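Below is one structure. I have some questions about it.
What you see is the complex with one protein chain gone and the rest in place.
Coming up: chain A.
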Amino acid sequence: MRILGKGQIDRNRPVSFRFDGKSYQGYQGDTVASALLANDVRLMGRSFKYHRPRGVLTAGSEEPNALLEVVGATNQTPNVRATMQEIFDGLNTQSQNRFPSLSFDFMGVNDLLSQFLSAGFYYKTFMWPRAFWEKLYEPVIRRAAGLGRLSGKHDEGHYEKAYAFCDLLVIGSGPAGLAAALTAARAGADVILAEEDRELGGRLLADEPDLDGAPARDWVSSTEAELRSLPNVRVMTRTTVTGAYDNGTFGALERVGLHTPARADLPRECFWRIAAKRAVLAAGALERPIAFPMNDRPGIMLAGAVRSYLNRWGVTAGKRVTIFANNDGARQTARQLMAAGVEVAAILDSRTDATAIEDCPVYLGARVTDTSGRLGLRSISGAHVGGNFQIETDCLAMSGGWNPTVNLTCHLNGRPRWNVDIAAFVPSEGVVPGLSVAGSANGDFTTHACLAAGQAAAIEALAEIGVTAAAVPLPRAEGVPYAIQPLWLVEGKGRAWLDFANDVTSKDVKLSAQEGFTSVEHMKRYTTQGMAPDQGKSSNVAALAVLADATGRGIPETGTTTYRPPFTPVSIAAMGAGGRAMGFAPQRFTTSDQASRDRHAPMIEAGLWYRPSYFPKPGEKTWRESCDREVNMVRSAVGVSDVSTLGKIDIQGKDAARFLDLVYTNTFSNLPIGRVRYGLMLREDGLVLDDGTTARLDENHFLMTTTTAAAGLVMRHLDFIHQTHCADWDLRLISVTESWAQFAVAGPKARALLNAVLDAPLGDFPFMACGETQVGGVKGRLFRISFSGEEGYEVAVPSRYGESLFRDLVAKAEAMGGGPYGMEALNVLRIEKGFITHAEIHGRTTAFDIGMEKMVSPKKDCIGKAMAARPGMVGEEREQLVGLRLAQETKAFGGAHLFTQGAEVERETSQGYVTSVCWSPMFGATLAMGFLKNGRARHGEKIRIVDHLRDLDLLAEVCDPVFHDPKGEKLRA
């Protein structure tokens, strides 16, 4: 019910929204919870396990009950707290975990069976038959329990990530936070003030105390205006600081667009990483419920929340409200309700020594012993020294005291300490470096103390980073001490809920203790207390207090469970903003990309690169037809392929040759200028890192090429070796991969094609030569190397000319009966020739395994040499590179295992595995490469290939991996 003249909603701006298909009206400034309460809707959800009807408990982000699904155009978001979701025109929400409707839920039958569904029920009941667990029990249980549903579709909403930096991060904007921010702001410090709510003010808005004799709101407004006017202050509302991490870094989630209709480009949420030199935690405190019998009905709320709804939204949660509390704070709720004209039926104060003087009946030493009302509270039963009584009431405002919001102080393994005076845990000091705590978060429960502590914390924090801040005048505020007498549990007949979100009752906690799970961490896991989306914010302390009682220990000895980030749920979509679909990783395009796509080449991903798979010609129906044609084209005429993606590392200096001798297994210092040599590189552990060619451009100038896959890896390896082994050498390394567009020209007509494009005809240019060249007036480089087994060249020009040269090469090649070839053909060509790729040097093979042990020079040391000589790295027991040949065409079987004929096919009897497979149009056979135990000695043997994934069982002949031109005559033609 809305109360005239109360609240800060904008009554000139009505807003309509939907809840469970029905339209409701609220005002600008309402949350779903406040608007539903204003419409007298108390039932907002069903509980997790027993499907009990539930209403809103709190007015903040700790809400355990009122969780909704928000249905938007691009996404359906489950478990949205009704207390945090602001309403806007067109907002569509629905309740969750109920069928068919919120007021009638079939699964409510669970509640009748609650006797049998206590903690540990599943573990005891569903133990056998064992096989039933996965197939039957678990799916049924999962369907019955649980909260919101996902849509099963991609979340196509737009999210954002951002970084921020500051001198002082102030977390929370209640009295302590505002005082801290104002003090720091006036000192000229670089300040970020983060507030979870849409408005600054914290409890000043909800409690409306007087400051300087005027409503607190006035001071909040003037302070906010000043902060927003200063260039050194960033005010971030709707921003929850969710985690404290190392080195003053904090995670924060900003609700950017969740409070408005979706609009193009507007992020829904932004995940911030804030690096703060110092931080002040002024996150306030959270009120805790009291566990009394049947304390979970809609209409039973926290007293502070009832106050919030009254003062912030002008809503009373009931027409006849009852208060049940163990502290003075809740009296404010009664007084403010009565001042607003709401009837307060009674105050039940559990203390016997509290004042009984109020404008309504007060029962001292009183307890609530039972409640009634299936879908909403109707009445309560109470008891006190004078006997039992019953009260008709539709709202019970309870308060079991307040817990300082210590969460962030525990994120780096700090543990809070127990403060007897306020019967609550308070932060230990210095547990998060650079973070100090002020105000209610530190256990100061008066406005006056909060203001003073916030200011002091700011001054002290800034002094540590050399900023002198002066005390600013703070408003006068109340300083009445907070009085509390602990009351955790009212014993009685009915169930008393501790954790509303996960349906954990006091009985469950006691059962846990009874069954030996007496550690608080064990109790948590046994009962699931504190494991719901609210992470037990309203229940942790009460649950451990009940556990302490059940085990005969004190609360401090029992201790708390571990508080972990995030403080409130953070959507993965926000943390991974921009990373969905193609945003997952950068895309790298070659200079010939458009030219390849113009020819309808399907592009495949090679690392981050996109490379043409094949170039289909009219009439070709399958990739194999195109691939076979391209292979034949290279073998008989000429083919052009973009090989720019291979890594290119420029190495210069007087010690360049010496460095190459160190990183390669073979020698490079004796390589003549103008020549290229194949090199093999080992990791420090002796396994093969990469292979490639290196050209000597000048006495002290080399150009190394790496494989595409290992370009970054090799650059990093070389930098590492340089810095750790020979930092003082005359040596400089830099990647030039991106600077050159490089094209392979291969085939018997390769020379003719080059002569058609180079500015001067090619003279004597033997195999493994390199030198400068000129193409179309542009200086380039030419290498005579081959990855196809044919006479091959690679011509490189500065990358800005790449597209132009590619188009030109291809056009001229086509005139000669050649053309472009893609990755598929490139792969066939290299398998036919027995050239390895990272399919073979996959990180577990040695130079010996790939038949290159002779390339490890005995005359010099190199990285990995000693480790490559370890026992077990060389010998007959090793799986060695072999070729495999089958006459028939078959599905590819990379990854298949090899077995000796006649042997049993078992994991233990595997003789090796297949790494690369292709159909060779040249040999009319299936060719493969693989690793076989003692394989080099087994050429000629028939070996069995078993591929369980593709259901293949084949017989192949083991042979040398080089099928094509074993003597290399074509290369040298």
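Here is the rule we use: a contact is a pair of C-beta atoms (placed from the backbone, for glycine too) under 8 Å apart; a residue touches a chain by one contact, two chains touch by 3 or more; residues count from 1.
Here is the rule we go by: contacts and distances are computed from a predicted model.
Engineer: Any idea which of "3-oxoacyl-ACP synthase", "GDSL-like lipase/acylhydrolase family protein", "Ectoine/hydroxyectoine ABC transporter permease subunit EhuC" or "Sarcosine oxidase subunit gamma" UniProt assigns to the chain that's been left out?
Structural biologist: UniProt lists the chain left out of the view as "Sarcosine oxidase subunit gamma".
Engineer: For the chain left out of this view, which of A:775, A:881 or A:954 touches it?
Structural biologist: Per the contact definition at the top, the residue touching the missing chain is A:775.
Engineer: Of A:283, A:511, A:785 or A:805, which residue touches the hidden chain?
Structural biologist: A:805
Engineer: Check the options A:39, A:151, A:260 or A:934 and report the residue that touches the missing chain.
Structural biologist: The one listed residue touching the chain not shown is A:260.
Engineer: From the list A:215, A:434, A:653 or A:895, which touches the chain that is not on show?
Structural biologist: Residue touching the absent chain, from the options given: A:653.
Engineer: Tell me which residue among A:728, A:764, A:877 or A:951 touches the hidden chain in the full complex.
Structural biologist: A:728
Engineer: Which of these touches the unseen chain: A:757, A:785, A:945 or A:959?
Structural biologist: A:757
Engineer: To test your reading of the contact rule: which positions on chain A touch the chain that is missing from view?
Structural biologist: 158, 160-165, 256-257, 260, 263-267, 273, 275, 578, 583, 585-591, 608-609, 650, 652-654, 728-730, 732, 734, 736-741, 756-759, 775-778, 797-805, 808
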